[in-house]
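With one protein chain withheld, the remaining protein chains of the complex are depicted in position.
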Amino acid sequence: MEEQLHELYKQYTEDATQEEKNILLTILQGLNKRKSNKQGSYIGGLLNMEKTLNKEICEITIPISPMLNNSLDIVHGGITATLIDSAMGTLANHVLPEEYGAVTTQLNIHYLSVGKGDYLTCKARIDHKGTKTMVMSADVYRCDGKKVAQASGSFFIIGKKV
Amino acid sequence: MEEQLHELYKQYTEDATQEEKNILLTILQGLNKRKSNKQGSYIGGLLNMEKTLNKEICEITIPISPMLNNSLDIVHGGITATLIDSAMGTLANHVLPEEYGAVTTQLNIHYLSVGKGDYLTCKARIDHKGTKTMVMSADVYRCDGKKVAQASGSFFIIGKKV
Amino acid sequence: MEEQLHELYKQYTEDATQEEKNILLTILQGLNKRKSNKQGSYIGGLLNMEKTLNKEICEITIPISPMLNNSLDIVHGGITATLIDSAMGTLANHVLPEEYGAVTTQLNIHYLSVGKGDYLTCKARIDHKGTKTMVMSADVYRCDGKKVAQASGSFFIIGKKV
Partner (left out) sequence: MEEQLHELYKQYTEDATQEEKNILLTILQGLNKRKSNKQGSYIGGLLNMEKTLNKEICEITIPISPMLNNSLDIVHGGITATLIDSAMGTLANHVLPEEYGAVTTQLNIHYLSVGKGDYLTCKARIDHKGTKTMVMSADVYRCDGKKVAQASGSFFIIGKKV
């Protein structure tokens, strides 16, 4: 496998553009962070998520690179959704006792402006905390302060298997 | 930069687990496909999207790997959302005349079952095609046939800058 | 109270237009149906709902009158929502064992065309039936066949107090 890996690495880097090299750099940095447990998931690593978390708010920031864009060269709506679901889910799980977890059952996103610039920041908060369900909200902003998206989500509270 | 890239590559691969190597392999395969224009976007490459497209349906399949999972070891809701938004957006843009494009304005997803197994398949269709807006639906299935998610989305039709 | 009622009735009918009389007629017909238990709720009576119900589909038709219109003289979005929630809820409760009930937790509606004409028909169906939640879909049509709205909703299954 090492050989196959190295072959693919050579194939990609040999005549890569600067942008293509930058993207592999970002990916490898993210993978290394995941490997050394500085990121809780590969997605967190690949998107270079930086989180701030307390009992009321979860804020996640990711740098924007061409890797995140759709074919119209703006941030893919699915990346914005990933950011939103990560921030909401992290907060929902953070406020629950250890033996419980929260899973997304419904996600509603309004896309308001084009995602571009240096980074995106998502702020999630809790709107409603019941015994079986939670409802969360989130806003996503560009570095110029413009709101890119706003969202609400329903979460179901489940007992974790130990 | 070549040196920095190689350093990061060595750091990751040296004592990587089989899973970690597999993930880098998947990523490099995807990046190479993007580089040779076999994929229209980095996201399409990294997720190894395979598309079938006609005027009525867009179907996209992606293999599931630990790279797509959240910290609960099931497919991240944002990945499912990315799959949905890609399929809907591809179809919306496919049925429009070349000088027009469609951008997502609202996305609503119901998550029904845990995303796991070998792959996920998303089927998007057009529910409503107006002169200024479109409404699309999509269902996401696991390889065992179980429905993972169902979604609806609103798209705004814009004139493309030439 | 009889006197107060009669006073209000006289005040309204004395110099009422034909439209105003028609609306009171519709309302009184609906209230009488409710009173004689031909309708399960006042809302069902006031909207003159006609239901067809089996284990797979609930179809509800209501006549359109100026009573249902907003200030733009088209059917109020809330009336369409009432029709949708009634059809989904009726079906959800119909397929559950007697000791359980279903309550709406989330409702998502895409409004596609103006509500007008002689009547509106809503068809609701079950998309997903879990042990704790259900997801339903519904489409609303005008008498000319045009789709007015499409919707999805989440329901939570609760034990009924006896």
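For reference, chains read A, B and C in written order, and residue numbers begin at 1 within each chain.
Everything below uses one rule, namely that a contact is a pair of C-beta atoms (placed from the backbone, for glycine too) under 8 Å apart; a residue touches a chain by one contact, two chains touch by 3 or more.
A quick note: this is a predicted structure, and the numbers were derived from the prediction, not measured.
Asks: What is the set of chain B residues that contact the non-displayed chain in the whole complex?
Replies: The list for chain B reads 105-106, 108, 132-133, 154, 156.
Asks: So that we can see where the missing chain sits, which residues of chain A does it touch?
Replies: Its contact residues with the unshown chain are 108, 110, 112, 127-128, 130, 135, 147, 150, 152, 154.
Asks: If you put the missing chain back, which residues of chain C would it touch?
Replies: 1-2, 4-5, 8-9, 11-13, 16, 18, 20-21, 23-25, 27-29, 31-32, 35, 40-43, 46, 66-72, 76-79, 81-86, 89, 101, 103-111, 114
Please note the rule applied: only the chains that are shown with their structure count from here on.
Asks: Could the interface between the copies chain A and chain C be described as same, meaning over half of its residue numbers are common to both, or is it different?
Replies: Same, since most residue numbers here occur in both copies.
Asks: Measuring from the mean C-alpha position of chain A to the mean C-alpha position of chain C, what distance in angstrom results?
Replies: Taking the mean C-alpha position of each chain, the two centres sit 40 Å apart.
Asks: Counting in whole Å, what is the centre-to-centre distance of chain A and chain B, each centre being its mean C-alpha position?
Replies: 15
Asks: Taking each residue of chain C in turn, which ones touch at least two of the other chains?
Replies: Expected reply: 108, 154.
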